[in-house]
Structures are given as structure tokens and as C-alpha cells.
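So the structure is just underneath, and the comments pick up after that.
The complex appears here without one of its protein chains, the remainder shown in place.
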Amino acid sequence: MFFKKRKIRNNKDKQAVTDNSQDIGQLFAKVKKSSDFKQFPLTDESGHLIISYYNTLVDQQQLQLKILMIFRETPFELDRLEKIDDIKKIIAIEDIVITDNRNEAESKLLKGYAILQMKENDQRVALILLSNDKAGLREQNNVENEFSVVGPQIGFLENIDVNIHLLRQQINTTDLITKEVNIGSTSNTRVIIAHIDGITSEQHVNTMTQRLQDIDFDVIFDTSQLHQFIEDDSLTPFPLLLPTERVDRVVQALINGQVAVLSSGSPYVITGPSTIIDFFISPEDYFLPWILGSFFRLIRVFSVLFSIFGTSIYIAVITYHYEMIPNDLFGSLSNSRYSVPFPPVLEVIFLEFTIELLREAGVRLPTKVGQTLGIVGGIVIGQASVEASLTSNVLLIIVALSALASFTTPIYKMSNTIRFLRFPLIFFASIWGGLGIVIGIAFLIIHLTRLESLGTPYTVPFYPFRPEDLTDSIIRSSYSKTSKRPNYLRPKSIWRYHPHNHKKKKSDFDE
Amino acid sequence: MKSLLDERHLVSSFYVFFLIFTNIIGIGIMSFQRDITKDAGYDAWISIILSSISIHILVWMIYRILGIANNDVIHVHKFYFGKWIGGLFNIFVIFYFLILALIVFRVYIEVVQVWLFPLMKTWQISLILLVLIYYVVSGGFRVITGMCFWGTIIPFIILFPLNFFSLEFANFHNLLPVFNHSVKEIVSSSKAMLFQYVGFETLFMFYPFIKNPDRSQKWAHIGLLFSSLLYLIIALITFVFFSEGHLNQTIWPTLTQMKIAKFPLIERVEFIVVSMWLLLILPNISVKIWAGCRAIKKVINVKQRISLFIVLVLFFIIANVLKERSQIERLNEMYSNIAFYFVYLYIPFLFLHIHIKHKITK
Partner (left out) sequence: MKLCFLSIFSLPFFLSGCGIHERIIDDVQIIEALGYDREEGKVKGIAIYPTFAEQGNVKLKIYKTVSDSYEDILPRMNAKSAYPIETGKLDFVLFGKEYATQGIEDVITNFARNPNTGSRMQLGIAENTAEDILQSSKHVNLSFHLSEKINQNIESGNLPKMNLHMFLNNSYQEGRDQILPYLILEEGQIKIDGLALLKNGKYINHINLRKSFILKTLIDGSHNGQYKTKITQNKKEGFILLKNLNAKTTYTVEKSEGIPRIFIDLTIHAEIEKASSWFDLKKDKDIVKLKRILNEHFKEEVQSLISLAQGYNVDPIGLGEKVRATSRNWDYQRFMDIYPELKTTVHTNVYILNTGIEE
């Protein structure tokens, strides 16, 4: 509903901008300024059957095969074409729109349609789809950033139609509904909201649609921009919606009752409403036996905790609570600190900064150089700074481990958050030691409790506590236990599938 | 029963468990052992059970009172005692909750200063804690409940097992002979124990914020049971760990007994315990301040955001004025007397009064 209203409003805005003119001639006058705009008559007779298009937007091959062939190669009988509406019978192209609306003509022209006029200055024109979508886009759709060893390696592409195709391949039902919105006053980007009818709660779809329509921005480059516009609360380091490039992840989200947003030109799809635990789930968990999957998921959670708190605990203990170090460890810790001239905070910040530097540099550099740099940075700088007594080697281990641990997060945005969270905690720990860390934890907990994703609490299923949804959170239970959709998403139908009840009858061993 | 508030602000009845638990378990659990053994010696575990039973009855009464009114105690006072007398009671209730929060707040600061950072200035720690409290309370009741939830789970998982390490040095003879104290001694020890349960009366204020409040009574009792069990277990561990004479010298027995725990990677865990205790203290104070501010709003119609700010500033000032331990002790003692009368006289009185009025109007 909102969607239609919005569109009308959009059109009105545009009319205001384009001088109220309805004349197609004026459109041509404007676009002729571009050198890649072409306009010529199809037949010998000038002023008849004029075709106009951006030659950078149309597929040359189609133009030749489907249009020029007909009109130029064999002698063409003009009487077959009395009205422009008859063009549909002649040209073998599916998408031909007949219109006298200038605005529609303009927007379609920009999308790669060719405009065909019977006569010059005819207001009623045919818009023929000759667009060349795939030109300039990459063809490879391997997963690059969310790699998994087991399972499909298919990721999304910049092409939104291919992306929808990928989704439809797996969600083979007419219930998969895609709603299209155009966002961006300049880019006019196609944004598609996908959900499964009869599963996803209307409320989520409406909220998402509403928020997307309310966006006013010029160019949408990527879904991650949309992500920032539609978040419930922008004053948070946590991603409140989940961006992913993996097809299986989005499919999983959709069948659980979440909403997905795709945007043209973006290989990332955002799904929501998401909870904090979603960000620590890797699709691989579902392809491994559930015991292993749960174990690795637990490892991931612990590594995240270590990554956040590792260095700040080091600071707190070394700076304020030396009593906590057991006698056997005291010597080696004290020894490693012995020749370091800085207080532990500076030492930690120095090393953390180095690691962040390496990471940022590694991302920017070409792959092959990046690897070399990683080794050089990691080993040489680390070793050298210990030798030069800038840092203690115990700290080097902790910082390196916590950097490593932050990479275990499957979602890149979350691992950025974890990188960031360390620093306030380091600060708190350096001021108030252990108490400071707990103050930091308290802030974190309150903050998380206050967060919402599309109106759903962020920390569900822990708080609000929903024991039935815990089956697929910190641990991944076996498939017979995860047959229900998570309750907090308020799905319209709760059962995903009905597990076979092949419980063995409990009898004695050999009977 | 329909609630008066928007569904969005309500919490489900299950959380009454956490609300009651965090409201009871606050600062007292660090030091209650010494107070209750003053009279009853090592028979004091009986008084923990006795006072727990009495609180169960009071909780039942509170549920009857609020069930009839289907609103909080401020409304009850106004409705049954009229504007002036009711208003007087309401002002008392506001101070009752706020001073209780203040005591917890100040005692925690003292514990931090004694155990962790002797040189830490009161204004530093109180400032940061008050910012935290503001952040919790301004999130509304749902966030406070969330904090209660985490404040129950995290410290319980991390801190509770640490108590059992002291059993390595347990001497079970300490508990013998059982029943060696007179009834009078047990009763006066129960009275000391009562103060450890104070805080459950916030139920008077958050009752309208519970979905299906009539069904939440079960959880209130379970929460109460759970906290008295915790008191009992910790008291018993303390009794076998400390000799009676030694316990008399120890101000914070729970902390001292956790000192003995030792792990391969870490020892002297009391530093963790005192810090982690913040997660228990925070919801404890927050609920009480929230209750006070909510009461202020209902009595004189001041926005909670403003009253909260004023209350926190007052907390900051008073916490810095109360410098010596003896002053805090005196405030504590005075308050526990008031609390005793409030809990054991006023609540039954209110209960009877409302029941009789209710019968008459019927």
C-alpha cells in the first residue's frame, strides 16, 4: 500500500524537476547532448520509424538481429505497420511497451530500452527492451569472504536478476514474493524485498518496506548503505541486520521467516530481523554432524569472548591485580614485562594498533602482496618489537590470538564490531582494572538489551528468554530438534518440516 | 484482567523470578552471616528458613492487595486512604525505596574501596556507577528486567561455584550441636535476617508491568525460594568454613571464603568476585530507583527522566557525604528498623484494611 503511494509521489517530484514538459521532443533535445545517444530512421524514408537509444545501454547484437534485420535486410512493407501499436506483431521481443508518457519513456530509455517512433514528434512511442544487463558485471559467483569448506560455494552477484534467480532455484515455490522498490534520486536503484508468503510475519515485511521507502538518498551503491538507513538505532557498533553474500544463508533466513533485501549492483543481501547469535552461525554448522557443528559454534563464541576481553584482562591483571597471578606464572609474566618501559596500556595499544594496521593494509593490498605483508608484519614486526623491548612476548601471544579469534566470526561486519569493542574495554581496564572491565561488560549488556532489530529484541532467545528457540543458538541441535521456526520471528506457520519419529523402542540390549 | 499499560512495556510473568531474586540478593549476601550469628550462633540457618517463610506469607499478601486493586501501591494508597493520608504514605514509599537503593549503592562503593582500590575516590566510582544506573533506568522497565536477567545468570554461573572451593577446609563439627539456642535468640536472628530479604516490596511498584500478573505469583514464590536457598547454602558453607570466633571478626565472610579458591591459571578470585558483583548490584539499585521515580511520577506528576536525574544527583552528593563506615552502619541500622515495621506491620495492616473494605463494598 505504502509502496504505491510512494511511487506516485516520486513521479510528482520528477515532474516538478523536469519543467512540467510532456513533450517527447524535449526529452530528445536533452539526451542528444550525450555522445552515446543515437537516433536514426530505420527505413530509407527520413522522418519515419525513428529509433533512439543509448548505444552504451543496449545490446548491439539484439539491435541488429531483432530490429535492423527486419527493417533493412528484406524489403519492408510499411503498410503492415499502421499504428505504433502494431510493432508488437513485427518485432520478436517480449518486452515492448507502448506509451505516450514522457517520464516513462525517459526512465525506460535509461534502463536500456530503445524508443521507436512512427514519425518524428509522435507522442505515442514504442519502448523496446534491448538492454544489456550483463555487460560489465562479473560472471564468477564464488563465495569470497564467507568461505566454507563444506557446502555450496555459490554467492550472490551484482546482478539483481541473477540473484533472484539463485534464490528461486532453491525456494521452489510460488510463495516466494519479491517486491520491488526504486531508491535513490540519482541512481534509481532497483531494490527487492523478498519474503515467503505464509511464513514471514506481515509486520516484518511492512516495517522493512516502510523503512526502505522512507529513504531519501542520491546514489545507492550497496545494500550495506541501505542497512545503515534502515537500522533501528544507528548509535551502535553492532550490525542490526545481517549482510551476507552466501545464497544458502539467505535461503535459510527466508525459510525461517526473515525478510531479505537485495539491491541492484550489490552482491550482499541483508536479512532481518536478526539476533546477535545469528552473526556467529556459519552455514557450515548445518553441513557438519550436529555434535561437531555445536562444538565449533561454541568455540566461535568463546573465541569472540576471548577476542573482546583478552587484552583488557591482561591490562587489568598486570596493572592492578598482580595477586591473581599464580605463583608459577608470576615469574614468567614478570620476566616478560621486565624490560618493557611502557605501562601495560600503552604496550597493548601499540600492539593492537599494529595488528589493526596490518589488517587494514592487508585488505587494501593485492592478494599476493597482502599475504607476504601479513607474514612480514606478523612475524618480523612482532619478533622485533619483543627484541626491542617494546612489548612483552606474553602480550604478543595474547594480541595475536585475539586477532586470530576475531576472524572466526563468519560475518565480516560483526568481526569489525568485535575489533572495535576491544578498545573501550582496554580503556576501562586501564583505569579501573577488573572493575573497569565489568563496568564495560555492564555497558555492553545494557546496550545489547536496549537494541532492537526491526522491532525484535536483539538478544533473543536469551533475553527475552525463549527456551524453545535455544535449540539452534549457541549449540546446533540435530535436525529432529530444529524442525520448528524460531518463535521470536513470529512466523505464520511454526513447522518447517515434520521430523520422522524414528525413535527406537527402548528395550534391552540384544532384543 | 486487562493491564493499564501498553503491551510493549510489559514483561512476561516469568521474569518476576529474576526481579524478585535480584532485588533480594544485593549487598547483604556478602556479609549477612555475621549479623545473623550474633544471636543464634551457628543455629542461624534455622532463622534463614523462618524468615523466608514469613516473607512468603507477605508476598502472598502483596499479591492479594494488588490483585484486588489491579494497580500499584501508590494507587492503592490514594484509593483507600484518600488524597492526604494516602499521599503521606506514598511519600514514605518513595523514600523507602530510594534510601534502600542508596544504602546498597554506598555499601558497594565501600566494598570496592576496601577490597579493590583503597585510593579510589568516592566521587569517581559513584559517578561512573550512576551513569550506568542512568543508562539502565532510562531504558525503561523492559531493559531493567533484562539487566535483572543477566545480573542473575552471569554472576550465578561465575560466582556461585566459587563458594564450594572453601569446602576443602570445611569442618563440619562447627555446626554441632544443633538447636543449642533458645527460641528467642532464633527469632531475633530471624529479625536480622529479614533485612537481607528487604527489596521484594518493589513488587508493589512493578506489579502492573507484568503480563498476566495473577499468574506471576508462582514465579515470585520461586524467586523467593531460590534466594533463600542461596542464602542457606552460602550460610552453611560459611559456617563450616569459619569457626564461630573467626566469623565474628570477619566483616565480609562470603568474600573471605572465596579468597581460598585457586585455579591453575588464576587465584585470589575475590578481585573477580567484587567486580562481578556489580552485575548483581546494578539491577538491584536500578529497580529500586525506578520504583522510586515511578512513584514520584504518580504522586506529583514529574517526568521520570527529570526525577531520575535529580535522584541520581542526590545519590552522588549523599554518597560523597557519608564517608565513614560507622555512618553507613548507622544509616543501615536505622533503615532496617523502619523496614522491619514496614514489612511486618504495615503490609499485614494494608492487607487487612483492604480486605475488610473490599468485603464491605461488596
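A and B label the chains in the order they appear, each numbered from 1.
By our rule, a contact is a pair of C-beta atoms (placed from the backbone, for glycine too) under 8 Å apart; a residue touches a chain by one contact, two chains touch by 3 or more.
Note that the structure is a prediction, hence the values are computed from the model and not measured.
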{"item": "Shown chains touched by the chain that is not drawn here", "value": "A, B"}
{"item": "Of B:45, B:80, B:242 or B:351, the one touching the omitted chain in the full complex", "value": "B:242"}
{"item": "Residue of A:156, A:290, A:320 or A:458 touching the missing chain in the full complex", "value": "A:320"}
{"item": "Among A:427, A:465 or A:479, residue touching the chain not depicted", "value": "A:427"}
{"item": "Hidden partner interface residues of subunit B, rising order", "value": "114-115, 117-121, 124, 127-128, 131, 134-135, 138, 169, 171, 173, 176-177, 180, 242-246, 248-249, 256, 259-260, 262, 267-268, 270"}
{"item": "Subunit A, residues in touch with the chain not shown (by the definition above)", "value": "235, 317-323, 325, 327, 330-335, 337-338, 340, 343-344, 424, 427-428, 430-432, 443"}
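Note that in this section only the chains that are shown with their structure count from here on.
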{"item": "Parts of subunit B lying in touch with subunit A, wherever the complex brings them together", "value": "11-12, 14, 112, 116-117, 120, 125, 128-129, 132, 135-136, 139, 142-143, 146-147, 149-150, 262-269, 271-272, 274-276, 278-279, 282"}
{"item": "In the complex, subunit A residues that touch subunit B", "value": "320-321, 323-326, 329, 432-435, 437-439, 441-443, 445-446, 449-450, 459, 462-465"}
